[in-house]
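Just one protein chain is left out here, and the rest sit where they should.
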Amino acid sequence: MIFALILGFALLLIGIYGMLSQKNLIKIVIGFSIVDTGVHIIIVSIGYLRNRTAPILNSVVDLGKAAQQVVDPIPSVLVLTAIVIGLAVTALMLTFVVELYKKRNSLSIDDYQELKW
Amino acid sequence: MVNPIYIIILSLLAGFLLSIFDKGGRKLSLTVFYSVLTFNVFVIADWFYRFAILGVSTLTINTAGFSAPLSINLQLGMLESFVLLFANLAGLLSAIYLIKKFKESKISSLILYLILIMGVNGLVMTRDLFNMFVFLEILSISTFALTILTKNKKSLSAGFKYMIAGGVASTFFLLGVIFVYYFSGNLNLEFISSNDFTNYGLIGVFLLAIGIFIELKPFPANGWALDVYESVNSGIVAIIAVVNSAAIIFVLYKILPLLPTVYLSVFTGMGIVTYIFSNLVGIRQSNPKRLLGYSSVAQMGLLAASLFYTTKLGVSQNISFLIAGGIFINHFIAKALLFWIAGIVKKNNIKDWSVLRNNIPLLILFGISLLALSGLPPFPGFWAKWEMVKVFVGSKYYIGLSAILVGSLLEAFYLFRWFGYTTKNKLNKETMEQVQFSQIFPIIVFVLILFFTSFWIMTNVYSLNYFNYLPLVAIFGMFLISFLRSKVKAIISIAAVVLYGYFLFPLGMSIQLLFGIIFIIGSGIVIISTINRKNTGKGFYGFLLMMIFGMGNLIIAESFLAFFINWEFMTIAAYLLILRGKRAKIPAIVFITFSLAGAYFILAGFGYMPNIANNGAIINTIGTIKIPLMAMILMIIGFLVKSASFGAHIWIPGAYAEAEDDVTPFFSSMFSKTGIFGIILLAISFIKQTPDFDLFYWLGWLGAISAIVGAFLATFQEDVKKLMAYSSMSQLGYIIVSISLLSHLGWISGLYLTLNHFMFKAMIFIAIAGVIYRTGTRQMYKMGGLIKKMPLSFITVLIGIIAISGVPPLSGFGSKWLLYNSLIEKGWFLQAGVFFFASAVSFLYLYRMIHSIFLGQMKYEHQNIKESPIWYLIPQVIFIIGIMAISMYPNLIIQPLNTIVGNYFNSSIVIDGYNVTSSLGYWNGNMVMYVTMGVFAVPLILLLLINGRTQTVKQFNIVYAAERPESPQTTHFAHNMFSHYYKALGGLTKPRIQSFWNYVSEGTNSLAGLFRQIYSGNGQTYILHIILYIVAIYFIMGV
Amino acid sequence: MISVIIIITLGILMIIAGIVALHLKNLLAAIITAGVISLLASVIYLILGSPDVAMTEASIGSGLTTIIFLYALNKVRKEKKDD
Partner (left out) sequence: MIKKIIVILAMIGLIMMLFPLVTNFEFLENLNDLSTNYVSGSVNELNSQNVVTSVIVTYRGLDTLGEVTVLFLATAAIGFLLKKKKTKKRGSSELLQTASSFLVALIILLGVYIFTHGHLTPGGGFQGGVIIATAFLLLILSDVNIKFNHTILQVVESFSGAFYVVIGLIGLVLTIGFLNAKIIPLGEYGNLFSAGAIPIIYSLIGLKVGSELTNILDTMRGE
């Protein structure tokens, strides 16, 4: 489904733009999670095959011709892993944001540039 | 034999259960923690032994009971086990380094650390792309969290930037993985081939590669990494800089087969850009950890470039392993060491590192790490660079070649500067904290491994002749006996030099013999003067012997490689010797920068060299090959730096003057001759093979300019050692010209001059050392009238300057006579004119020296001064005897030189009794001696007769008026002695070359300042850099 | 065909939500909007034949992540109040 793929890329770009343009640390993390969602949609849509069902081989699917009836399971598998990893990264990022805020009372990324050159 | 998957299993089990273990006390959890890390090391070491020594074939580990591509498989082979061995070892050692921290901090830190190491193991072993992503995330998340092991504002904000950048990079990697899957239908590297990707399919590969490449911190998309290096705990940074990078570079290595050639070229270029620019920016850096960060980034760029390039060219496995492996080990060990040391020193400015002097063993380890990181022999980085240069030249990749050499120079510059600050900056009364054994232990282990690999490469890869180890043996040996008294060590050193000469030197009439006399016998004699030292610091004789053996080995080196490593050994030793001087911080850095620049020219030149038969010393075999013009030019430049020729002479006054006084003779009379030796080496090939281009004509001009400029510069010096330094420059100019003549007579005069210069410079410098030792100053106007107090030194200097200036009757006259003869014979009249003029100028400075120091009025404070110590006088006497002998009986030297040079040219002189006849005339040294003695005897007798009579003086002759001017120094005749000449000729001595090099250095500095502006410190800007970088690379590659 | 229309509609909604989430001044609203994107994404996964992913996205992507965001925001606000 090409629209899903386009949607995925669109979200990816929106997220990146958000990361590049927003000053607020939480907004940047939101941008990052939108990028993640975009990538996940891209992955799933790559595994999509027309007019097929989910790769769950219960009574709906003819076991003998299963391979002709289901969508590609691999992208789903990858996305499952990617989602959990994305959660972990996002959670860690937010923890950093909270800790940073405790140190300096600011959420603006411009306030954290004492390390340079 | 333990299945390597147990590393992952055990680490995970321990990781999951550590918090439970911790309930039983931190001791228990720490025990588990360290046991698992140790277990990892042993498992991998065992496998490495199997692959490397027993030749077991690569191991594939399937999971889940299925084989690839259905399931994820791991692979452990020679390369994997090699990388993992280092990674696990560094993991264990850094954990030991951090033990104090781990005892105090939350149990989570242990878990994170353990799993980080597990992630590295998995990342290196896995063959599945998506699994790589998972392990990459494991590695990243644990690293992100560990960045705040010491939690402060800086490490937090650095950690956040790191996370964002890492997140973006891994997003691209994941996109790459999925598109690679889409196009190839597989995730396992064994089943994906580069043929699966055509046209836009390549974007998938591109995304994959760029994701990993960003993780390698390419310039300029690497600001986040530098912040991390600067702010994070040293033990963790050591892991990030070496272990993480090792794993990531290995991932890159694994996906290399998928990349099309054009990617390889572009990525090579990007790696090299990273190398040169990171090092450039590094020179402005004063924070040690950030400095190391720049160096790390640079090294990873170099490593990546070497991987890409060797893959692109399809270089043989062994060579590419030597290059990439060498850079890898070198960076890995040296960087870990330096970060660890930085964590112990805890100073945030490299200028404050002088505190390290309170802990000499650590200072030595620090020095070793710096040398290794600079890519000097015998450390692994050197061999890698050597092979890399050959590959680059072989494939005509000149831009890359020059970029790498310039980058290396910049890197060496800031590292040596750092060492200079550490050893020379003022030491405030601070003391260092007590260093924990757990912190020093990892450092010692890594240094041992560093040496082990270095020697392993030397013996097993290059099978170098045993004598090439002597410089290193010398420094180690002297280190071991450093507890002995200084005088004992001096005698041991002399004995070592004698034994070295006795066993290694061929006695046949050859150039080898001549230089052997200079380098070996000369050194042996000059060492005598150092016996005078009451107390030498540690290492002095070690450095000295290293330099002497390095010089000696040049003569008998059997391959270009052997020649070059000894060249570097001797340079390092010379640097360390200069650095011992009290105010030698700046001169030493100038010296090493110029020397290394010269060495890199030589290195590049060697890259062009055809293979040479490996039988006997290269000085004897070089005639059989034709050296390409380019190699010739590059190497001559390198050699000229060492002999301080015009243009590269600015290191010479500082280095000579600030080196300790009894060390300077080594530099002037022996060390500078190595450049001459190198030029002779090239000239031999030049005359045996028909040259395309008369390079030596121009070299001759350069020599002439050096001679005259050196003489002028010497004339206007107040500092006696600087004066003699410029005099050396001038005299070496003479030698260069006569060698450049490429004629029989020219070479005889050249070699004769060389020998002559060696003797008189050694004795003058020793005499001066004695004078400075007694008077405590180098400024000539602060001395005067010392003839009465130090008559023997006066005689030495007198004989020396007669020999230099080339007036009869001493040997200098003979050499000048030969020189003018050969110049005229060759038809170089203009050059002869220049020399004539230069000789006249040299009278000026020689007169100034002897007059200011020994004649005139004595200073009040010198009235109780004594003659030089006996140890200074002995070598002087030996050299006087030498000079007198060859002056009286020139045939002693002319005859052998005739034979030696006869190997290369047809003879053009006739030697008959005491007569030497050339096409232009004859010279009878013996007769000249008698005649001159007669000429001098007459006025001497007259003077003796009239001396003692009273003299009447006019009223206005203030010399005898006993009036004391207000500022005695400025009215001293020796102060600004030739000011009227200066009005006329001073323009010639304006330090134009000095200002040129100042511009170069300022320019480099401001360039560095310009480029480091991009590191604004803003995390968002860094992401922008990454995105722009990706886009830019994409369009450069034109996918 | 219906699925195509659903995807297009959802897609437009998600893109708008994405842009809005980044531009909302109110962080709370922004976080909720971002959560909505994930929720809508899970519907798309369902249409694309990946119910497993849909479940995961709904629970983790839109549920848990949003909660963690809210916690973080809460903490930041509390810090603000404390000072």
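Think of it as A, B and C in the order they're written, each chain with its own count starting at 1.
Please note the rule applied: a residue touches a chain if its C-beta (ideal position, glycine included) is under 8 Å from a C-beta of that chain, and two chains touch if they have at least 3 such contacts.
It should be emphasised that the depicted structure is a prediction, and the values quoted were computed from it without experimental measurement.
Judged over the whole assembly, touch between the missing chain and the shown ones holds for A, B, C. Within the full complex, the residue among B:A52, B:L70, B:L427 or B:M933 touching the omitted chain is B:L70. Touch with the chain omitted from the figure is made, among B:L59, B:L84, B:L98 or B:I111, by B:I111.
Although one chain is not displayed, its contacts with chain B can still be listed: residues 3, 5, 9, 12-13, 15-17, 19-20, 23, 61-66, 69-72, 105-106, 108-109, 111-112, 115, 118, 122, 126, 128, 130-131, 134-135, 137-138, 141-142, 144-145, 148, 151, 179, 185-187, 199-200, 203-204, 1021, 1024, 1027-1028, 1030-1032, 1034-1035. Counting over the whole complex, chain C has residues 50-52, 54-56, 59-60, 63-64, 67-68, 71-72, 75, 78 touching the chain that is not drawn. In the full complex, chain A contacts the hidden chain through residues 1-2, 5-6, 9, 12-13, 16-17, 20-21, 48-50, 54-58, 63, 66-68, 70, 72-74, 76-77, 80-81, 84-85, 87-89, 91-92, 95-96, 98-99.
Keep in mind that, in the parts below, only the chains that are shown with their structure count from here on.
Set side by side, the interfaces A-C and A-B show unequal numbers of C-beta pairs in contact, with more at A-C. Centres computed as Cα averages put chain A at a distance of 11 Å from chain C.
Put simply, the C-alpha centre of chain A and that of chain B have 50 angstrom between them.
None of the residues of chain B touches two or more other chains. In chain A, the residues that reach two or more other chains under the touch definition are 75, 97. Considering their complex, residues 12, 16, 19-20, 23, 25, 28, 32, 35-36, 39, 42-43, 46, 74-75, 78, 81-82, 85, 88-89, 92-93, 96-97, 99-100, 103-104, 109-110, 112-117 of chain A touch chain B.
Those residues of chain A that touch chain C in the complex are listed here as 1, 3-4, 6-7, 10-11, 14-15, 17-18, 21-22, 24, 26-27, 29-31, 33-34, 37, 40-41, 44-45, 47-48, 52-56, 70-71, 75-76, 79-80, 83-84, 86-87, 90-91, 94-95, 97-98, 101-102, 105, 107.
Touching chain A in their complex are the following residues of chain C: 3-4, 7-8, 10-11, 14-15, 18-19, 21-22, 27, 30-31, 34, 37-38, 41, 44-45, 47-53, 56-57, 60-61, 64-65, 68-69, 71-73, 75-76, 79-80, 83.
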